[in-house]
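Sending over a structure as structure tokens; questions will come in a sec.
For this view, one protein chain was removed and the others were kept in their places.
Chain naming follows the written order as A, B and C, and within any one chain the residues start at number 1.
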């Protein structure tokens, strides 16, 4: 197997595109299904179920569903509602829980760092119901899952790994499934705040905008973990790498860059590794309006979760169901 | 023993004053010590160690230390620094932990309700160190306690009792002691945001600005719980009750209120119970500048805790101790 | 004319009710019209157009429209949308401006004091269009008024009277009308965050949650000023006064309070004036969930304004109209 260029991204769909661009050989255990019936929204389902596919794509085995809607960059309520529905449908397919299950929603990330605040801001908008058991009217009892939610904060704020806190809470609250929400890094700026990824693999160390040292997975927590993520930053390395690609590919510069065509991947990586630490330090690349955009997409993610977990409720008026 | 009028307050010092005003009989098991060496700050230590005292004062057995500084209402950095030192000293006396103990600080309350946000805002300012173990230079290792901190949010936001979350985290993180910070209700507006109460009794159901259904105590968590609280609201009943008192006591109105002198406590309570639900519903009485005041006092509380837990560290420059 | 008890309230509808309760004599120049076709919403239009009415009600001559919907206390999107429409309709009736007028919306109040933050938070949600002139497509040009908006902050934050700042901006921007949004104080807690008052009289000194020293009126600015306000606090005096009323009126206490029936208004005022400064200082009485409630009602107020000013636009998608 030839050596393929890796790509720094938390999106399986980008990691897979990158591999496919570099090899024409079929990869066993890597399945892709596209759903483009809606002109505003593309749904892609990537399944990784072999060791080879896992290694080549660089993502753990599991199902990765991406709901992409470039229009989400602009405030557009009808589109948001539509994407919310798709997220609810896709989440419902990945969830295998009874109609009275307890579900714990965890919002990862740091509320003080805007592009890392997707998790906490989504938690804010989750309709929690676990504490209402005794208040719900009989006709609702069967149709409402017992939902609880927590945004514990990051290691630097709590002194505790998120995994430690959640492990403790899971032991006490005993949910059937955990849903973990996190801000991601993408390779392409066009996917920032326009793409929602759902996966059955949980959260893995090193992923997301913050630096995780421990994951939140079925292995570590003892219950299935569904991860929902939205890219809010692009890797700065993307800019450096794309600069090199433009130099290599563009006809207008051909006379200078003949030799660049043969620049080896290792040398290219060396450039990237040299450029970034010096220039960028702890910098991130993010949309100017990231604050508003994250608020908007948090509504979509939370709405999708609310709808998938309690399909029969009119959430806006949930207070009317309480007695 | 005669029936004494209870008082709605979370401050032991107020509950005790109320009793003392009403009876001249000594109460066994109720000890009070005043420290008024500083003209700007009064420290009062109330100890309740008999069943009778507990019942009369209406607070569980334990030590209650109050640090009062009326000047805290105004931004006044030297006074804040002085109060911070007193809080650190008093907290150090109540803490019985080894120099390398793990301590969990819990910020109770709802960050969306300003007068209930003392806990979460204080947590923001706590210097957490538990995750730095491997980063601390050898000379520091011995002088820094392993501090971690969490503001879990309230039942209505999480669907979980704070007590459940903390119980799970305590089981995982195994602290030697828990320190719980909460916003309180006082009877007198003059104590709002000017008084800090430390106690060895933990947090009890029904106390604080939010409505707790379960406490955080040594009984429920299995480790000692020190509570630190600051009143941020006054009970609306205070206003109604004080209106009656004025009517009763003031000479100018004597001709109308002769009969009021004999108004029984039960009837007085009836007035209060009738007035409040109708007029006030879910209203609270709080200072206009509560937002700024809570930020200011959170610095004092967090500073006192930081100093008590790591007496040898210059916190502002803690990054210089890391390698 | 007999002496009638004044009432501390910014709502004309409350001030009028108070007068009507106390006298059966008709007041010339005071007109009231109720619109109760909607069971969830009551609209009341009070017109004051004589000096006598102005003096008795204690509000300047003009039209005061109140849209009341007790259900607004709870999150209820369909009701919010309905109220938004009523606000838009009532505002449209009070506005006398051409279809291409420049309108300046001013949000009064202090964003650091939650119950005073209605103005700034509403401004956040206003669709401003004045700067888009060159960007609007031709078909829109006629249907969009030139709207601009400012939340200047309060005297204590800026060192300038709001009236000074707005006067300067009006001179520069030359709007045809100013709409000023402010948080109000009500006498009854049931009206807090459930009532929206629109009036043709502008903002007067001493009104609102903050303490204004100068008003924003047609006299001071040279252009008509429509005020839109929502009560977010109740006067603490209400609690004291209602305590006295309960004492006076309630049968169960009759034996004590015979004499109270003859308590003169002056003496009652004296009680209020004595009780409040001592007990309450700078306290305010406000709903516990005021933060969320103000966010919700700001959406209703801003939505009503947006709709009244640009009746033909679908606001959510305004970006699609830009080229």
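One rule holds in what follows: a residue touches a chain if its C-beta (ideal position, glycine included) is under 8 Å from a C-beta of that chain, and two chains touch if they have at least 3 such contacts.
These numbers come from a predicted model, not from an experiment.
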Worksheet entry | Among B:75, B:93 or B:213, the residue in touch with the chain that has been omitted | B:75
Response to the item:
Missing-chain contact, candidates A:54, A:189 or A:220, resolves to A:189
Fill in: For chain A, residues in touch with the removed chain
112-114, 116, 188-190, 192, 234, 236, 238-240, 242-244, 246-247, 250, 252-253, 255-260, 262-263, 267, 270-271, 274-275, 278-292
Fill in: Touch residues of chain C, complete complex, unshown partner
123-124, 128-132, 146-153, 155-161, 164-165, 167-173
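By our rule, only the chains that are shown with their structure count from here on.
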Practice prompt. Could you tell me between which two chains the number of C-beta pairs in contact is largest?
Written response: B-C
Response to the item:
Given that chain B and chain C share one sequence, their CA atoms superpose after a rotation (degrees, nearest 5) of 180
Worksheet item: Are the two sides of the chain A and chain B contact the same residues or different ones, given that same means over half of the numbers occur on both copies?
Response: same
Worksheet, complete the sentence: Between the Cα centroids of chain A and chain C the separation in whole angstrom comes to 44
Discussion item. How many angstrom lie between the centres of chain B and chain C, each centre taken as the mean Cα position?
Written reply: 37
Worksheet item: Just curious, how far off is chain B from chain A if you go by their C-alpha centres, in Å?
Response: 41
Response to the item:
Contacts with two or more other chains occur in chain B at residues none
